[in-house]
Structure formats: C-alpha cells, structure tokens
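Dropping a structure here in structure tokens format, bear with me for questions.
A single protein chain has been omitted from the complex, and every remaining protein chain is retained in its original position.
Coming up: subunit A.
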Amino acid sequence: MTEIVDILISASFWAAVLRIASPLIFATLGELICERAGVLNLGIEGIMVFGAFAGWMAVYAGLGLWPGVLVALLAGMAFGALHALLTVPFGLSQHVVGLGITMLATSSAYYAYRLALPEVTSPPRIAPFQPLHIPVLSDIPWLGQALFSQTALTWAAFGCAALVALVLYRTPLGLAVRAAGENPQAVEAQGLSVAAIRMGAVIVGSGLMAVGGAFLTMSAFSSFFFEMVNGRGWICIALVVFGAWKPGKALLGALLFAGFDALQIRLQQTPMGQVVPYQVFLMIPYVLSILALILMSRRAEVPAALMTPFNRGER
C-alpha cells in the first residue's frame, strides 16, 4: 500500500493524469454536446483518427501548431456535417450512421496519408506543443511540476470544459440545445428549428472530437500512426454516461480514468508487478471505470429524446 501512496504524492503522477486526460476531455465534451441535442455520435473513434491525421499533416505541410488544430477542428466538423445530414433531416439509424462514419473517417485518413506520403519507412515527426512555463505558478515546488507543466492544448481542454458548461447552462443557445435533446416539440413550439440546433450540435461536437484526436499527434506525441487512437473514442462514450451528460462530471470522469491509467503504469514497476500478470494492470482503468459507471449512472438523467429522430409536424 505504501507504494500506492508514494505514487499518489509524486508530482509526476499528477502531471501524467492531466496529459492522459486531455484528449479524452475534448472528445467527451464533443460527444456530450451531440447527445445533449439528442444525437448519439458513434463516429467519434473515426473522427478522432481523422483529427489526429489532419492536424499533424497540416503542421507537417508547413502550417503552425494552432492553425493545425484549426484544420483538425474543421475536418472533424466536415465529418460531423455528414453525420448530421444523415441522422437529423434523413432520420437514419444513429448507430449505423455513426459506425459508418467511424469506418469512413478511419479509411479516409489512411487513404489521404498514403497519397501524401506514398512510401516512408517511418511516419515523419513534427515539432509538437511544448509544456508551457507559466511565470511564478510553474516554479511552485510540488504544485508547479504537478499542475503547471502542461502544453497549451491541455489548458485548452480545461477551458473548453468551462466554456461548454457555461454555454449549456447559462445561454439561450444552451437551453435550446438541451431542449432539443429533451423535448424537441417544445423547441419547435418556440419557433426554433430542431434540425438546425441538432445539426449544429453534431457539427461542433465532432469538431471537438477531432481536436481530441489531434492532441495525440500534436501534443502527446509527434507523429501519426493508424491505430494510435486505440479505442479512446469508445471510452469517451462511456465517460459521457459516467458524467450523467453533465460537462463537470464528465471532466471528472476523464480525470478519474486517466488517474487509473497513470496509476497502473506505475504499479507495474512496484513489487506487485513481479507477481501479477501485466494484463491485470492494463485492465484496471477499464474495470474501475465500469464499476464507477454502475455507481454513477444510477442517478443519471438520460436526455429524453436521445436517438429519437424528430420530424416536423409528425406526432
């Protein structure tokens, strides 16, 4: 047990938690926006792959890091637009469309990669985001290393969480988005377009997912590999449920998952690692997340109109 305490009080552990959580925060917020408006977006995994590719490729082609993030955002929004078109006005199955978008986006990333780099022995690297040194804060003994040694993109992830919470709960736009996921008829009665609100939410949400993917190639690492998103998108879907469709709790969920992951990596090197098979450690974040999901989701309020297409004038 002392090992666990040692790990938990080390500054580098907390720095790792924030790093691991960042891509999850972006993508979870993106999924949350879609679902609050009533659309389940299973395109998340593929959109993250495409975002990881697009942002990295843009920087490799000569753009700056922030323009690269913008490229990823726009690429994600483009896939979001396709998803929105198929699920909102056409009212197609959100499961089928979402999985289709995941396959399409993943393959498109692969195709574009091959066109741009027909033959390389290892993917080229870019100069990624570097940890920001914040005067005073970064120099605080333990705290500086634990919390203030992150890249700008990590800060942007936390900023996004605050912004999404603010917009959802404090603006008329947020009210309209939430209402579109709860009671679209009421939105319609107010003279607002449910289709426009839902499509907008899916497009913006998909953009955030792509930025989450881009974090992997532009901050956590410096080049692009096809399978590097490695199921993180699916984790984010679970995190939305864990967070009971609320941005603050979803943020907490992402941090918790990242915490378990950072912990298991370190536990492997304790004396425990010599007796317990490594697969058990790799399982820890998932098992604990499932347990947390069970506990948290008992009081969760699912958006009432989630996955229910809305057709104007239909009863």
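Here is the rule we use: a residue touches a chain if its C-beta (ideal position, glycine included) is under 8 Å from a C-beta of that chain, and two chains touch if they have at least 3 such contacts; residues count from 1.
Please note the rule applied: contacts and distances are computed from a predicted model.
Asker: Pick from "DNA 3'-5' helicase", "Phosphonate C-P lyase system protein PhnG", "Ion-translocating oxidoreductase complex subunit D" or "BMP family ABC transporter substrate-binding protein" the UniProt protein name of the chain that isn't shown here.
Answerer: Checked against "DNA 3'-5' helicase", "Phosphonate C-P lyase system protein PhnG", "Ion-translocating oxidoreductase complex subunit D" or "BMP family ABC transporter substrate-binding protein": the hidden chain maps to "BMP family ABC transporter substrate-binding protein".
Asker: May I ask which residue of A:228, A:241 or A:292 touches the chain that does not appear here?
Answerer: Answer from the full complex: A:228 touches the omitted chain.
Asker: Contacts of subunit A with the missing chain: which residues?
Answerer: 10, 12, 16, 19-20, 57, 60-62, 110, 116-125, 216, 220-223, 225-228, 230, 261-262, 265-266, 268-269, 273-274, 278-279, 282
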